[in-house]
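What you see is the complex with one protein chain gone and the rest in place.
Up next, chain A:
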Amino acid sequence: MNGAKPFDWRHTPGLSAYTALIFLFFYAPLLILVIYAFNSSRLVTVWAGFSFKWFVAVANNGAIRDAAFNSVVVAVVATIASTAIATAGALALERGRLRFGRGAATALIAMPLVVPEIVVAITTLIFFSGLGMHHGLINLMIAHTVFCIPFALLPIQARLRDMGGTLEEAGRDLYADEWRLFRRVTLPLLVPAISAGAIMAFVVSLDDFLISMMVSSAGSTTLPVYIYGMMRLGVTPEVNAISTILLAVSIVFVAAALLVGRRNRFA
């Protein structure tokens, strides 16, 4: 059978073109948004030349600045709190002895990923109003911490599972006590994963819209809630510009998280 091409199952005719189309579907709309953000025309759909003026308008908009400040404050607090809680939780799940309750703990921590966001939003609203707690930003920080926990936990847990227990065993053989073992062996090895988890939590908090919309009150508006309000009023070039900024921030942070998480993988 000379000349017959060997069967290559890794190549299905037409599949690469199909996949390219799907990726076009993923990214073309985002690209269109970014292009429109640089359009100098006030009419969103008429191209009138390249311009930064809508970004300048966004920078000079005090309400957007306030909302962005709120978003960052909430995200920083939620990131610190959720990463600390998630690091402890991941250590317990991967290294600890849980005679009972492992399944329950895993299920509980996955809850924020499973329950629909709208339900989380309104149950949180019910909870805070039932308690009579109306501290705008503090309520938001608590709510964001809750749903950021699983996002911070996953990379840390994966890293602990990947590296196995041999390095800790070696430390134990050298008579390190538990605390020293954690400080000198486990924690340094975990730093990239913890940073990756923290960045993920930060992005998730920064991007949250629905929960912030239901829980926030006047004066504690976050950026996505403010942008949503702008969108309801109509399509304007300013919305495109601020959306593009938020888009860029998310991409930069996620890329950073991946790079940090990948480094030291085989340390």
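Following the convention adopted for this analysis, a residue touches a chain if its C-beta (ideal position, glycine included) is under 8 Å from a C-beta of that chain, and two chains touch if they have at least 3 such contacts; residues count from 1.
Operating definition for what follows: contacts and distances are computed from a predicted model.
The protein name that UniProt records for the chain not on display, among "4Fe-4S ferredoxin-type domain-containing protein", "Cytochrome bd-I ubiquinol oxidase subunit 1 apoprotein", "ABC transporter permease" or "Acyl-CoA dehydrogenase", is "ABC transporter permease".
Which of A:57, A:76, A:146 or A:191 touches the hidden chain is settled by the complete complex: it is A:146. Checked against the full complex, the candidates A:57, A:76 or A:91 give a single residue touching the omitted chain, namely A:91.
Contact between chain A and the unshown chain involves residues 7, 9-12, 15-16, 18-19, 22-23, 25-27, 29-30, 32-33, 36, 43-45, 84-86, 88-89, 91-93, 95-99, 101, 105, 108-109, 111-112, 114-127, 129-130, 142-143, 145-146, 149, 153, 178, 200, 203-204, 207, 209-210, 214, 224, 227-228, 231, 235, 239-240, 243, 246-247, 250-251, 253-254, 258.
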